[in-house]
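Quick one: the structure is below, questions incoming.
One chain of protein is taken out of this complex; the other chains stay put.
Per-chain residue numbering starts at 1, and chain names A and B are given in the order in which the chains are listed.
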Amino acid sequence: MIDGHYLLRRIGYSGAAFFVCITITFFILHLMPGDYITNYLLSLSHTIPQEAVDQFYQQYGLDRPLGEQYIIYICNILQGQWGYSYQYGLPVFPMIMQKLSWSLVILLPAVLLGIIIGIVLGAWSGWRSGGKKDLALFNIMIVFRAIPEFWWAIMAVWVFAFYLQWFPLGGFTSISVLISGLNPWDVLYHAILPICLMTSFVATGNYYMMRNSMIAVIGEDYITTARAKGLDERAVLWRHALKNALLPMVTMTTFQVAGIIMGNVFIETVFSWPGIGLLTTDALRMRDLPLLEGIFLLDALMTIGAMLAADILASYLDPRIRMGDQ
Amino acid sequence: MIEVDAVSKYYTSGFFSRIRTYAVEDVSLSINRGEALGLVGESGSGKSTLGRMMLRLVEPSAGRVVFDGIDLRALKTPAMRQLRPRMQIVFQDPDTALDPRMTIGESVAEPLMVWQQGSRHERDDRVLELFAMVGLQPELADRRPFELSGGQKQRAALARAIVLEPEFIVLDEPTAALDLSVQAQILSLVQVLRKRMDLTLLFISHDLQVVEQMSGSVAVLHKGRIVESGRTADILHRPSHPYTIQLVEAARKSEEWFGKQRGNHGSGDEV
Partner (left out) sequence: MEENSSLKRKRIIVYAGVCIIVIIALCIAAWGSGIGNAAWGMTKNKEISADEVIIPVSSSSSITYTSNMQKGGVPPGIYQGLIIKDLNGTFDPALAKSWDISADAKTWTFHLARDAIWSDGVPFTCADVKFTNDYMKSNNLTLAYVLTDVQSIDCPDPSTAVVTLKTSYSGFLDQISRQPGITISPKHFWESIPDPQHYEDKQFIGTGPFVFDQDTAGYVRLLRNDAYYGKKAQISGVVLKVITNPDSQVLALKNSEIDVVSDISPAVAKSLKGEKDIAMYTIKDTGAYEVAFNLAQYPANITGFRKAMSHAVDRDTISSLFGTGRPTETTFLIPSLAGRYVNPEDVGMYTYNLSTAREILKSAGFTWDGKGLLLGPDGNVVTLTIPLGTKGQASGGNQKIVSVLKNDWEKLGITLSTVSYDDQKQYKKAINANAVFLDSFPVTLHDDADALVNFAVTPTQKTNYYNYNNPEYNALVSTIRNTADQQEILKMAYQMQDLLARDIPTVPVCTSDTIVAYRSDRFTGWDLGPGYYSVTDPRVLTNLTPVK
């Protein structure tokens, strides 16, 4: 139930939020201690030749006042110029898109599967809350969640890739790519283990949310009412409990999908997967400002877009939420 | 009609030494067909649990519940389900009693659908008929619960409860969450329905006056046990148990004030 005017205003707010976002990002990045050229020169030798530093500052306009740099940056962004990475000398946008695409190969199936599995398990567990099976599942999930993702990833590599040799140790293609070119089946084979891991990480998070939501819903009187009406348990679950418990999940899952853009550093490190997570940490370590700005810009776009989408979606699905009702 | 024999409900806690916490302990009572029993007690006294156990919406830990000669606890789930249309419940909080995602009409019609009574058209007619009975405008059928006032919702909940023409209804403080003026209307609606449909009622409340109005006999529940029961007038005028005395006195004190309030709010219809 969306009012057209309200929607317009909402989009306006989103634009403003985006602007604030990139402004904050710009200043935080530029006020961050350390700079690219010093790091780079120190990685080459022990001394830092001042003339090289000065020349670099001048080339990239870093010697100008911060306010001026900011205005130039905003003007460039508005013209669609995202700049060039310090490290790679390449235009930022295609670079990000390329890495993002590889991240998506893992994260898209993983997040979708993870959300579905998490919700199904969470709903089942919440529905049976207090039962032995629920407690068993709940405790398994706690243990799974309590141990860091990195450890699971390493263990998975050890067990499935090293000892059992069911999967490759890492990377995203076999070495035969050098002779016969990229084979999608081969990529899939390399992606299965990281996808499975990532799916289970996403699933545990959704499991908790869904279980809680479900427990809250089945405590409501309308569930008892439904039973009193004579609905069998399956009908109570599907017609009343599940639909109501799913509503709070809509917003959360939308954000998770938007979060894909940040990639997953752990998975990417352990599996040598050339995704956006590694690109980001690397850019952060090297203080590659244009690249970082590009990544955060895209992130802000996705998050704000997701917020908008979540709002619209929620108002479609939940009659109680009326956008534009002031 | 319905008889409760030594039922208890307890929850266990603790891992090594199981500690039992009783919500309802060793309660026996019975209601004859067409009669109404008031169940009085403060919050936490176990009256809601007892009410739900009588419908087996909460599984008793011990004891027997006999409905029309049938031992409910001996029934398997499908058989119990078959009995459901004959017994219903109305809750205290009308906000949560109706599925927020369904329209009022759908909520009221759902039992008909479940029990496959009539065609879709007939079901719609029946819903409108019930709406008229409980005093709801027909156009409210397409609204959702959050678009209705508290009183309207409670009327809808009543309509939902009587749609399958039950014999026994548990009214779990049906007016506690409503304004005083609306309370009176709902109570009188219940009276009307009871007479028209020859209902057997369990009326749960913490308000002695309401109980006096609604039922000929009353049971007083205190900490999960029935401490006193009998004719309403007897108990209200000659309470014997200390807890009942306390209850009656508390009610007296506020009587004047309540009286005034009720007088002031004569008959404003809320829509």
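By our rule, a contact is a pair of C-beta atoms (placed from the backbone, for glycine too) under 8 Å apart; a residue touches a chain by one contact, two chains touch by 3 or more.
Computed from a predicted structure; not experimentally measured.
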item: Contact residue for the chain not shown (choose from A:D134, A:D186 or A:D232); value: A:D186
item: Touch with the omitted chain, as defined above, among A:L137, A:V157, A:M214 or A:I304; value: A:V157
item: Options B:A141, B:A156 or B:I235, residue touching the unrepresented chain; value: B:A141
item: Residue numbers in chain A that touch the chain omitted from display; value: 33-35, 37-42, 44-47, 49, 51-52, 55-56, 59, 84, 87-91, 97-102, 104-105, 108, 112, 154, 157-158, 161-162, 165, 169-187, 257, 260, 268-272, 274, 278, 282, 309, 313, 316-317
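The criterion applied here is as follows: only the chains that are shown with their structure count from here on.
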item: Chain B - residues contacting chain A, complex; value: 52, 55, 57, 77-78, 81-82, 84-85, 87-89, 91, 93, 96-101, 110-111, 114-115, 144, 146, 157, 160, 164
item: Residues of chain A that touch chain B when the two form their complex; value: 220-222, 224-233, 235, 239-240, 243-244, 247, 318-320
